[in-house]
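Take a look at this one; I'll ask things after.
Only one protein chain is missing from this complex, and each of the others stays in its spot.
Up next is chain A:
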Amino acid sequence: MSALRKKFGDDYQVVTTSSSGSGFSQPVPEKKKKRQRFVDKNGRCNVQHGNLGGETSRYLSDLFTTLVDLKWRWNLFIFVLTYTVAWLFMASMWWVIAYIRGDLNRAHDDKYTPCVANVYNFPSAFLFFIETEATIGYGYRYITDKCPEGIILFLFQSILGSIVDAFLIGCMFIKMSQPKKRAETLMFSEHAAISMRDGKLTLMFRVGNLRNSHMVSAQIRCKLLKSRQTPEGEFLPLDQLELDVGFRTGADQLFLVSPLTICHVIDSRSPFYELSARSMQTEQFEIVVILEGIVETTGMTCQARTSYTEDEVLWGHRFFPVISLEEGFFKVDYSQFHGTFEVPTPPYSAKEQEEALLISSPLMAPSLSNSGEKDSSLDCLEKLEDAEVAAKLPAKLQKMTGREGLPRKLLRMSSTASEMTYSLGELPIKLQRISSVPGVSEEKGGSKVTKVSAEPISKSVADLPPKLQKLAGGGGGGRMDEHLPPKLRKMNSDRFT
């Protein structure tokens, strides 16, 4: 176990749930040494199979796949080798027949009928063999009927020749039309970006199809590779977790014509629920993206892969739009495909944002805490032992609530009222705007928030956002614009006016 850890320990930090709180006071660690990727950017996997022992015979039993899997140069080498060496061997058999029969000495004897006409030395035997094998059959050298052993060899050669020919040609064709080459014209963005979309923190990356022919039944999957240690002490190196990119709703079936931005919403079910801008610098993970689909022309399924390590995931960025409207068609500009620009994004994790939401509506606290389960409170309190959560709450919100003990009670509620927090997903961004715009609405923010909370809780949640939107829209919208590049700022102003 410790040996495993030693192998992995240098490259992969074991992630535990308890120690992340201590990461704050330390300065950002120096540049980590270059880490080993599981999957390269182009989809090649860095795994070698070693120490197979007695299992190598399996590769020979499945000769066809072994041949097709070889690189091109080995394939051509085997191809040429088969043809020349086997041919040399078989040609020598014709020569041997001629030798035994004594044809070689009677080359220019007109009355003598040799086995094969005009074969009187090895080169001519070899030429005869090629002409027969490749079915060229010039006719100068031909087999006579005075030679039963020659006829048998002739039959044998024809049949064997056909079989070997079919096998090699088949391998060659399969190797040429491999659907995995189609993956070369499927492109992924170099970076993944995390920002807010519709009030929810979302991890996004982009995928594009460079050809005009389609990918039928295109489906996208996402896996998170992260080493971890279970509470029982089992170390799982490179444990794979599924990231939901639309499996439940069927949104993972893509209609891939122009580049699409694939979104993974970071909610309570996501492994990134507790990922914040700061914790991303200390964590180590790899996101492997798999796009599968059927090549339209051949009907064979192909798979394109890529991966994003934690330094290729950008917090607070958004992708440049690539599609524009031309005269009669839509134009995709691939020079912008990998481009991202920064947008103001709260550096807090999705979990903290939802907790901040609960804290800022204290009216919810007493009514909901009545339904609290005593047992789960202990679990929550254990989770709260790390000071990370409490320390991360914006100071303003803490002041507003006035109590630091409140978070714990609210978090206990949050475990029971997960439904409610999910539906209130719109609120956090508004409150962040309130708290992040100092001077403009600080006093207003405080009073408005308490005013909101004073309203009866039975009013539907959907009514809350419009009020807060009015509150934050004037100040927040204007400030956001400064961060956008000028092109989009102009576009935004067109939309808003």
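Criterion: a contact is a pair of C-beta atoms (placed from the backbone, for glycine too) under 8 Å apart; a residue touches a chain by one contact, two chains touch by 3 or more; residues count from 1.
Going forward, contacts and distances are computed from a predicted model.
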Query = Under which of the names "Neutrophil cytosolic factor 1-like", "G protein-activated inward rectifier potassium channel 3", "Signal peptidase complex subunit 1" or "AP complex subunit sigma" is the non-displayed chain listed in UniProt?
reply = "G protein-activated inward rectifier potassium channel 3"
Task = Have a look at A:Ser92, A:Gln229 or A:Gln253 and name the one touching the chain we're not showing.
result = A:Gln253
Request  = Among A:Cys45, A:Val96, A:Ile136 or A:Ile152, single out the residue that touches the unshown chain.
outcome  = A:Ile136
Inquiry  = For chain A, which positions touch the chain that isn't shown here?
reply    = 79-80, 83-84, 87, 121, 123-124, 126-127, 130-131, 133-140, 165, 169, 172-173, 176-178, 181-182, 184-185, 187, 195-199, 210-214, 216-217, 246, 249-251, 253, 255, 257-258, 260-261, 294-299, 318, 321, 323-326, 328-335, 343, 426, 429, 477, 480-481, 484, 487-488, 490-492, 494-495
